[in-house]
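Pasting in a structure now, in structure tokens, and then I'll have a few things to ask.
Selected chains from the complex are presented in situ; the others are not included.
As written, the chains take the letters A, B, C and D, and residue 1 is the first residue of each chain.
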Amino acid sequence: MRYINELRDGEQVNGIYFCKVKNTLKTKMGKSYYALTLQDKTGVVDAKIWELNNGIEHFEAMDYINVIGSVTMYQGSIQLNVSRVRKAGEGEYDMKDFMPTSERDINEMAAELKGYIGSIENTYLKTLLTKIFLDDKEFFKAFTLHSAAKSMHHGFVGGLMEHTLAVTKICDFLAKQYAMLNRDLVISGALLHDIGKVSELSAFPSNDYTDDGQLLGHIYMGTAKVNDVAKEIAGFPAKLLTEVSHCILSHHGKLEYGSPKKPSLAEAIAINFADDCDAKLEALKELFDSNPTMPAYSKMLDNVVRRTEGIK
Amino acid sequence: MRYINELRDGEQVNGIYFCKVKNTLKTKMGKSYYALTLQDKTGVVDAKIWELNNGIEHFEAMDYINVIGSVTMYQGSIQLNVSRVRKAGEGEYDMKDFMPTSERDINEMAAELKGYIGSIENTYLKTLLTKIFLDDKEFFKAFTLHSAAKSMHHGFVGGLMEHTLAVTKICDFLAKQYAMLNRDLVISGALLHDIGKVSELSAFPSNDYTDDGQLLGHIYMGTAKVNDVAKEIAGFPAKLLTEVSHCILSHHGKLEYGSPKKPSLAEAIAINFADDCDAKLEALKELFDSNPTMPAYSKMLDNVVRRTEGIK
Amino acid sequence: MRYINELRDGEQVNGIYFCKVKNTLKTKMGKSYYALTLQDKTGVVDAKIWELNNGIEHFEAMDYINVIGSVTMYQGSIQLNVSRVRKAGEGEYDMKDFMPTSERDINEMAAELKGYIGSIENTYLKTLLTKIFLDDKEFFKAFTLHSAAKSMHHGFVGGLMEHTLAVTKICDFLAKQYAMLNRDLVISGALLHDIGKVSELSAFPSNDYTDDGQLLGHIYMGTAKVNDVAKEIAGFPAKLLTEVSHCILSHHGKLEYGSPKKPSLAEAIAINFADDCDAKLEALKELFDSNPTMPAYSKMLDNVVRRTEGIK
Amino acid sequence: MRYINELRDGEQVNGIYFCKVKNTLKTKMGKSYYALTLQDKTGVVDAKIWELNNGIEHFEAMDYINVIGSVTMYQGSIQLNVSRVRKAGEGEYDMKDFMPTSERDINEMAAELKGYIGSIENTYLKTLLTKIFLDDKEFFKAFTLHSAAKSMHHGFVGGLMEHTLAVTKICDFLAKQYAMLNRDLVISGALLHDIGKVSELSAFPSNDYTDDGQLLGHIYMGTAKVNDVAKEIAGFPAKLLTEVSHCILSHHGKLEYGSPKKPSLAEAIAINFADDCDAKLEALKELFDSNPTMPAYSKMLDNVVRRTEGIK
């Protein structure tokens, strides 16, 4: 497979790409053509199909397509002139080659997550986590492949799990440093804090807000899911359920950020810090990785930021 | 029964009052005495028990007690000197004589609420409302006696239902004036918007925030209750459940007021207006009723307000 | 008359349109041509006059012009190629065919407004309203044809009266529901609250901010007009004039929205709610009417909104 | 006259004071007595009348009274024990001895104000100022004795004129430094900017918000007064009236400070700066004058402030 960031002017291309956008436009002469945006995990490229003949089989946006064509330059950017297209079959491609994907191995992350569940001592919390993450295979698969956001930070395959683990790791550290933190509660809250995102955002390749996401939000949906599962666990202590629910509800830290309650428990405060810290440092990392020149504006931090240079 | 606002200097008193506060203090001489705050629906009065002898039977704050004593003046205010106390039995008093209570008849309000449920055409919403308000007698009794707030507005027995009906009535009017509003949805949302307050505040006489109220809040708890009940209704349309849930979640109108989502549906906007309008006008009414002199400061409106005088 | 939203590629056109924009441009060859925006009540269309010969009589932007030409497609949109133009005479057209116009009949609305004036019991307020709306024919005609805003909501012919009536109707309802509201005052305040907009915005077709509008605003100008007229009414009670003035001054509800005083009277609070409620629901209606696809962003509500779909 | 700040423990007093507060209280024994607050320009003192006999003639709060009594200490403060009281006649006292009063001579300030009016070149503005300040003797007397605020800054007799002149002087300076400023407009706006305070606050001795002040505010009332007077001046240019009105309406600088329009003219911006600068520096001066120890909290500046000490 020839990755998009390796394409060079004048090359011939024959490979599979994910078709993110497909518009039907007209030339000044009134002739129809397609303007596409093709994507793989290394980036996106504009493509044009000028001749809509038999070589162009039916396809839609969000399809994986096999493309034959040539690379040209247009206004300083690479562009594909496509002569043949056919939809790719399911076995022909691996989604992870076409979507931005976590640098961490997904199986390794899943194992780390299971390790955290295994470390919980409280029976009820351990059962709750087991039922949500381990017993429900479909949910867990969706969780492992989901992004943590449409953009902003961790907007890639595996991003939700990567973010969840980073937050949990910070909480684990804080539980060691601050004796008042109950480790079981803070680890459980960290693991659960963003599970509502599996419903708030659709899965890849679309990775966009769902209707439920817009009307209810991941904070409500995640808390509700935890409560639904806890009801199936005989004797789950009411106060403990309230506390773990509070950790999820309040994890954005402030009402104006969408939490209906501010954090009132030490564990909830720790989770809010860990979440905010990982989101911002990861956003910074992604900005540094994608911007060769510094300084650059970070929308998430609403500030002009820059790589450190004083120590080589 | 002799109401507190009728007590006069020099009178003898023998009657039942609600003991809201009971403190054990010491005189300068080191002798213990009780300082009480007694309450009925007309107000509160300070009371002192200087002699802790056999005539003073055991009681606690939040008990209804039969008090014998005399009325005196102290620093310009009425005060009770109590010589005998005994706890009142359950049948001796009616809570509504001792707590601030709605001016509207509770049965009449309950009938009005049932009338609104009867007017809903959509089967699923009608079933949902029936199960919540009519089938669950215990919940409905609690709902009819609850206050809508600890203070601020409708802080009296029956206040939650009175507020709910006022909001529903405004929504009913708006549904007639604005054709785009779906009457079934806006009426259902209005009836349900504050049901979480039954869990957020404890019942009278204490009428104070519960632990769940502080950690989860009525917005989350009300929405969760609606979803729990809807799950018992076969075929309840998912989109409809999302929409009625959104109406509850968003009814505070802004994130900084504790709604995790701003209103995105016309019906949710209407409910937010009706809720805000009734809360503020009722708060104003209560201020006017309790303040003979104008202008007066309204905490809820954060403004100095006054009765209109230009037209007699 | 052929409406703009009915024009089809290839048609010949001969009709009157309102010329909203007229620019003189040059082709690459250096030849002058006109680029116009033509408007009727159904929308706008770009038009070009490539040959500036005798067939093109003198006209300016904001003129009504009779246009002869042909309809073509350019970059997916309809466009007019105009060969002849002449200014239309006053009797040849009716402004309401060319401007966005209220869906309600203007005479019917005027009658409704007079009905509200007729229902006022207080002599002074009734005289005040009569002098402003009924005795001053010129003002009343302007009022009936004005928009309520440049954009945002009710930005069409008759929009100011439509909005005024909607606000008054809500206030009438609230006066029934809340006994503390003085109906005469709240209805008068509602009818008068936006009369300053007749001076703040110029009349159609331009419908733009005037100099006085920018420097003084409709809140001040409306209040000042009421005071000027009230001075002509012998014995108008000073306190009543202050109260009705306060209702106008405070109707934006908050200082940061341009009211120099927050509402301090129950009637002023009711008017503020009614104004805000109607403005937002009408803005939503206009958004739904003009956006086939949902969700859509509402600038006025600063939120992504959507039509309700759960109940068909 | 013996000033309050000169009273010493043990002295006998016989003099006239302004009675700011008069409360009728009861001793523990049930005997009525008066608790007064007496005031002169040097401060206030508590006074008690224990024996309500014939020597205590009838008087009310806000009366000037001749008091005979003795000075005692109570809880570290001076207090008056009063044995005889009679109301003082109008000719017996001069209000300026009893109220906080400007350090500047009132006649001298009036002359300075007239000088500014004389320096205006534009006929219409000069006529406007003459009619408001010079022709209306009653208004001018009220203006010269008014305070600029209930508290905050310039809360003393003559304070409104002192503040008006200071603002005008700063504007006069700015008109010299910035050529784009029209001196006639900026001086007129400065002289007129706070004339509404004569209606917003009652005159001394009460110096408190009037009903009109609370419901309409000095910004609206001042602008309305200028417009009423301008209507009497034949040919007053409409645009000029709009501009001077804008200077008054916008002089608080921001909507949230109660101006319905932000300053849009250079002169309006200059007046806003001058007003804010003088208010804050005067508030600081009054704080320094009344607080021997530093640092001290300034409510107006919302900051802990201090006298400069680095240069003796």
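Assume a residue touches a chain if its C-beta (ideal position, glycine included) is under 8 Å from a C-beta of that chain, and two chains touch if they have at least 3 such contacts.
The structure displayed is predicted, hence computed values, not measured ones.
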Homo-oligomer size of the whole complex, from 4 visible chains: 6
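What we mean here is this: only the chains that are shown with their structure count from here on.
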Rotation in the CA alignment of chain B with chain D, degrees, nearest 5: 120
Equivalent interface positions on chain A and chain B, same or different at half: same
Multi-chain contact sites of chain D, meaning residues that touch two or more partners: 211, 214
Touch-based graph of the chains, sorted into line, ring, star, complete or other: other
Pairs of chains satisfying the touch condition: A-B, A-C, B-C, B-D, C-D
Contact set on chain B toward chain C in their complex: 122, 125, 166, 169-170, 173-174, 177-178, 180-182, 184-185, 237, 239-244, 262-267, 269-270, 273, 276-277, 280-281, 284-285, 288, 295, 301, 303-311
Complex contacts: residues of chain D adjacent to chain C: 211-212, 214-217, 219-220, 223-224, 227, 239, 242-243, 245-246, 249, 255-261, 264-265
Touch list for chain A against partner chain C, complex: 25-26, 30, 214
